[in-house]
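The structure under discussion appears below in the form of structure tokens.
What follows is part of the complex, with its chains left where they were.
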């Protein structure tokens, strides 16, 4: 149903301590955003993509498809930033007249947009590295170890479980409606969708009641306490995370000193 | 009347997440008959059903309705789904409205018929299923068996040519099962609607079905009349199913205890006749 | 908590968490500069902490509420994954949290909204971790309050129920988009005209997708509301 989730459980990096993956992903993500350098962004895309595809075993085409997911937002956002409205045409590289003013791109705005575009893709590949190699249950364990509030992690745990049981129900309802021509016109589609949402709501309310009874029978009194899983833990990954990012940072500093902070 | 109303040709289906559900199914479902599809959980029965009316599109292979390949255009699908009615396992997932009457009308209203015709069809369907007395009840107050009937009525009101039911007897108590199966049998014979069911309940198959397909891991491993299929005892057991209990008893009596019986017996009434015959023959000796 | 109140609570939650807006409205991972990512995150923290405290309080009184809240979160995630007919893209964010504010206080809704956003980032690749703060602020803090206020206002003015629901859903949606545009404009002021010009650009571009979407979600919410009250 949710492919990212499926790949995460099948990842060859699954047994790796989630904390290591989290630290690695977040460190690299921070460096990528902080640096805002074209070359660094590209490097991050390759490092994270490579780790995910080669080490983790996510199929390459799927990784590519995922990179396209935020593309609408990215293109619209970047385009909006690149476009400028000016009084005089000289400021712009290319422009068309509009209501007595000029709309177009400037030199600087284009470079800025390209940087932003790649930075976002670099950051996204860090996110994908994490989500494609770390199943949610492991990530929640890491959250617990990080000392996140207990209620918050418990709620996440429950929401995560419900997502899948509700998705399954939604799927069945959709098929049942579709079989009875529920999506054959725009009007009926709206009606069917509204019915589905309200059915799902009632269902999830009932399910929460039934689950409460079942948990009560196992001694639930308001807190959800469970045993933690054991993970492979090596310092190697922390060292690698620090090393890779130190290299990237050094590279950025070197770049800045050469170009004098221009690029 | 013996032509195939539904056919599949080398039907393959792979889910978006890569799970292979159907591996080359080629079957023909006879018009006007009651056909059962047997198979363990996860054998692919429901997936195949959803290929029948175009909810799923084959990864490869074909589905033919009335001899013609399915037309997957919007209009074609609309027509197809009207003609192939589908009843799902859990009635709670297919009752869409607060009242029984409204719910049964869901499909008919979507067909954009005149209101009068809609009402006629809904009333008709309720009568055929024997739930006219439930008409004004809220759906959530119904028993499981009643909900199941309302779900069937909602599909029947669209006057389909084929009625496909996924595990119609699951969750019903014994009397509920036999009442439902008798009702389906009646729909099939009096209205001439082709009925296809999937089931785990092996004992009902020889009682109510004309033809059986047996699925295993996305493949069709056996087909034939219940008599023919349940003679393939080895295969049936290999694929995590079992014989009807009466069939099993007859098999043991014949092979282990030297009763001279026909081993294609699967229902109580057949067994009774066979044992009576045997007694008579035995007496004569 | 009496049964009726619980149901009302659930009903409120559902309207509250009605997901809105195309996925395009989540600010994607890595789009915001560090300073803004941190600032918006910091701005959300008090809401979240207050929310967590009140959840704890409510759960102590009635342990089943934890499950209801979680279910509501799951429900809103699943709804956000559904496609709205005729509008490109799926709806993706929980607003309307205002309704839940009546029973739980708005901060509880912020927590649930944050969880849903986190799952959308991790499982659907909508939004991101560094932009979680900004997204939470627009979709789980501001949007809901707007929806709630609108609903109350229309009811107070003796407007019909459907209008109140419609306007609440639609305005909650629109305000979220306005806030998102403000966030983007602050982070990326135009070379000429600065913040103001940038805001105009973002609002202009997003209006194309957001206004029809807000209207269709308003309609949808009314339909859901009607279907629910029939049950």
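Order of writing sets the chain letters: A, B and C. Residues in each chain are counted from 1.
We adopt the following convention: a residue touches a chain if its C-beta (ideal position, glycine included) is under 8 Å from a C-beta of that chain, and two chains touch if they have at least 3 such contacts.
All figures in this text were calculated on a predicted structure; none of them were measured in a lab.
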Protein chain multiplicities, whole structure file: A x1, B x2, C x1
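Note that only the chains that are shown with their structure count from here on.
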Chain located farthest away, centre of chain A as origin (C-alpha): B
Averaged-CA centre spacing for the pair chain B and chain A, given as whole angstrom: 44
Junction residues of chain A, two or more chains touched: 195
For chain B, residues contacting two or more additional chains: 97
Interfacial residue positions of chain A with respect to chain B in the complex: 1, 3, 6, 169, 172-173, 175-182, 184-185, 188, 192, 195, 199, 203
Footprint of chain A on chain C - complex, ascending: 7, 10-11, 14, 23-24, 26-31, 33-34, 37, 52, 55-56, 59-60, 63-64, 66-75, 77-79, 81-82, 84-86, 89, 111-112, 115-116, 118-119, 121-126, 128-130, 184, 188, 190-193, 197-198, 201-202, 205-206, 216, 219-220, 223-224, 226-228, 231
Parts of chain B lying in touch with chain A, wherever the complex brings them together: 16-17, 50, 53, 55, 74, 78, 81-82, 85-86, 88, 90, 92-94, 96-97, 106-107, 110-111, 154-155, 158
